[in-house]
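Below are the structure tokens for one structure; questions will follow.
Only one protein chain is missing; all other protein chains are in place.
Let's look at chain A:
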Amino acid sequence: KEMTVREALNSALDEEMSADPKVFLMGEEVGEYQGAYKITKGLLEKYGPERVLDTPITEAGFTGIGVGAAYYGLRPVVEFMTFNFSMQAIDHIINSAAKMNYMSAGNISVPIVFRGPNGAAAGVSSQHSQCYGAWYAHVPGLKVLSPYSSEDARGLLKAAIRDPDPVVFLENEILYGQSFPISDEVLDSSFCLPIGKAKIEREGKDVTITAFSKMVGYALQAAEVLSKEGISAEVINLRSLRPLDRAAINASVRKTTRLVTVEEGFPQHGIGAEICASVVEESFEYLDAPVERIAGADVPMPYAANLERLAVPQVDNIVNAVKRACFRSVPVAAAA
């Protein structure tokens, strides 16, 4: 049985709305338009305009309203058409949502989900193509999830909606149409994944590759290529960027002794930087090679197809990094 990520997200929303009348959706084009990316398709018809609310294009206003509704005890799911637009509302995500339970010593909790597509899209230049994983994962009080497969999408979105704390849920536009095998267990309406736990997508013994969202697929492809060359790569799907599953990452690195981190976002102060620091702190003596970071190029996203390709990680880049980490690459100078 297979399911697209889009169907997985849609069914998770549907089931959680059906289970809890306090869950409602709001955002730009979530209702009559059926969602800019059709994630909310059919939900307006099923749940009505009181629970599926089209907003004006005013992120600060509607995000603040969503957070206020959560203060009162509702469970809003706020869609950003893309996370690029969440910058208009980031004060409400960080100052109004993330810090409230702490500042109020638990008097006011904020059960809200901020979701939408994140990361590099295709052919839309700099302002519409950026990963906010590191931005939100920086902030105490937020939980930050990023699904890869349909199983992730269902299990993590359901977990996010049921969770009593604010969750930033980073999807990927390019994955929406991708199909994944899916089990009966995952299809059951009670299915839910734990927040803060990574998943070993592929076991290996020579090198650990960490990735999230779309890059998990690239890492798996790279692992396949590498296996033909005799390198056994373990691929960790992070699933949760905050809390970060340091235990799983360090356990894997202690086994493989090598680490390559992969992300689409900018490299400086990125998710890879944090993972690298964690491994240096906790597993320094296990490392047999310098850690490699594969990340988006340190430039605003260009439009031209050739430049754009150079700005985001490709499968080859991961293969190359793993080979270097395993001392199996031919040095550039020697090849020339």
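By our rule, contacts are C-beta pairs under 8 Å (C-beta built on N, C-alpha and C of every residue); 3 or more make two chains touch, one makes a residue touch a chain; residues count from 1.
Everything below uses one rule, namely that contacts and distances are computed from a predicted model.
A.B. asks: Could you tell me which of "Cytosolic Fe-S cluster assembly factor NUBP2 homolog", "Methyltransferase small domain-containing protein", "Sorting nexin 4" or "Pyruvate dehydrogenase E1 component subunit alpha" is the UniProt name of the chain missing from the displayed complex?
C.D. replies: From the choices "Cytosolic Fe-S cluster assembly factor NUBP2 homolog", "Methyltransferase small domain-containing protein", "Sorting nexin 4" or "Pyruvate dehydrogenase E1 component subunit alpha", the unshown chain carries the UniProt name "Pyruvate dehydrogenase E1 component subunit alpha".
A.B. asks: Just one of A:Glu2, A:Asp188 or A:Glu281 touches the chain that is missing; which is it?
C.D. replies: A:Glu281
A.B. asks: Specify the residue from the set A:Asp91, A:Asp188, A:Glu203 or A:Asp316 that touches the hidden chain.
C.D. replies: Candidates A:Asp91, A:Asp188, A:Glu203 or A:Asp316; residue touching the omitted chain: A:Asp91.
A.B. asks: From the listed residues A:Leu9, A:Val67 or A:Met301, report the one that touches the chain absent from this view.
C.D. replies: Here the residue in touch with the unshown chain is A:Val67.
A.B. asks: Residues on chain A that touch the omitted chain in the whole complex?
C.D. replies: Where chain A meets the chain not shown: residues 24, 50, 53, 55-56, 58, 60-74, 91-92, 95-96, 100-109, 111, 140-141, 143, 163-165, 194-196, 240, 243-247, 281.
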